[in-house]
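One protein chain omitted, others in place.
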Amino acid sequence: MGIERILAGKNNPLGKLAGKIINLARSNSLTPYIFHTGGSNSRIISRLEAESRLAELGLNEPCFSPRQADLLIVAGPLNTRMASALRFVYDQMPEPRWVMALGDNACDGGIYKNYAVVEGVAQIIPVDVEVRGCPPSMEDIIAGLERLRKIIRERNLSDDYPPKPESADKK
Amino acid sequence: MNDFSATLKKACSEAILAEQNSPDGIVMTIKADKIRQVFETLAGRGTSDGRMLLTDISAVNIEENDCRFELYYHVFLIDLHLRLTLKCRVEGDKIDSIADIMPAALMPEREIFDMFGLKFRGHGNLPRLFMHNDFEGHPLLREYPLMKRQILLEQTKFE
Partner (left out) sequence: MSTTNRPRDPHSLSDDIIAMSIGPSHPAMRCPIKLNAAVAGDHITSMQVELGFMHRGFEKMAEYTPYNELIDLVDRLNPVNSPSNALTFVTAVEKLMGVEIPERIAYLRMVFAELARMASHFDCIATAAIELELTKLKLLMSESLNVLLDTIETHMFRPSFGGISCSLDDNFSGFIRQLFAFVSSRSMEGRRYMSQGGIFHKRLAGYGTVTSQRALEAGFSGPNLRASGIEYDLRRHCPYWLYPKVGFQIPTGTNGDCYDRYVTRLYEIEQSMLIIEQCLDRMARLDDEQVACAALPVAVKPQGEIYFAVESAEGELGYFIVGRGEDKPYRLHIRPPGLAEAGALADVLTGEQMEQIVPLMGSFNLSGAELER
């Protein structure tokens, strides 16, 4: 509707308050899309779901299309062939979007130091939160989600709307 | 066990070079260009007592002057409870495919081509199995460096 854009441009307490509320809402309603790469971590999110603990961690039910997601969780080592599929999925996600790399293998290749595994998801797409561990424990994952939510809450609303160049049309 | 190996030796005598016993069965060394003859004999033994399962084909890249690869065909003869391993040394980089006799060989042969570069004549379609089509080289050869990555950057086609 354009209200967010107007508020983002204003550097006054109203704009900042609006930014805080919007980012708080975003951090408590993340819709994850779990990118399975055949690793051992994919069960963990479904186990959280089975124990009905998603809401307290700020997550909605995982969605089945990247076009509806705002959090991409890459769990497991990334193949050189899967890398292009990952880029394709990431490009379909609408802004604002965040990426979490789950496990040592996703963060930097982990134990797979060979020709077939990409050295970290960060070589393909920008990563916001890395959760280390092989495999990471439940506490590590929850701590990682907390770090991500803190990052989201501390954003400025104006990050979403970078200033337009002079030659663009004004609407 | 002895009857079976005797019958097989009689049927393909010029193909079998050596035979030894292993804990689970028999290991036979055969000539690489006679592999189809051996499998046709094995497959033609009928279904009443000749059921067999080709479980796997393994390849080893040995660095010797006369041959580069050694292939192992692992066959299990269900009715005789016998594991038969057929070993052959491949000179050059081509060998006959047995995929039309035993469809179970389709995937292992593709994998061996992908990983080693050993071509199977008569396989039909021999595309790479695991690595993407733009990958140059064959990873499991001893001379391929461990860390040489070739990331597929173009988008996968969705047609």
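Details
In this document, chain identifiers A and B correspond to the written order of the chains, with residue numbering beginning at 1 in each.
What we mean here is this: a contact is a pair of C-beta atoms (placed from the backbone, for glycine too) under 8 Å apart; a residue touches a chain by one contact, two chains touch by 3 or more.
Remember, it's a predicted structure, so these values are computed and weren't measured experimentally.
From the options A:21, A:55 or A:111, the residue with contact to the unseen chain in the full assembly is A:111.
Counting over the whole complex, chain A has residues 33-40, 42-43, 47, 50, 62, 64, 77, 79, 81-82, 85-86, 89, 111-117 touching the chain that is not drawn. Contacts to the hidden chain, counted on chain B, fall at residues 23-24, 47, 51-56, 58-61, 72, 74, 76, 78, 81, 83, 85, 102-108, 111, 115, 128-132, 139-140, 144, 146, 156, 158-159.
The rule is simple: only the chains that are shown with their structure count from here on.
Chain A and chain B have Cα centroids separated by 45 Å.
Remark: chain A residues 80-81, 83-85, 87-88, 113-116, 118-119, 123 touch chain B in the complex. The touching residues of chain B, when paired with chain A in their complex, are 130-132, 139, 144-156.
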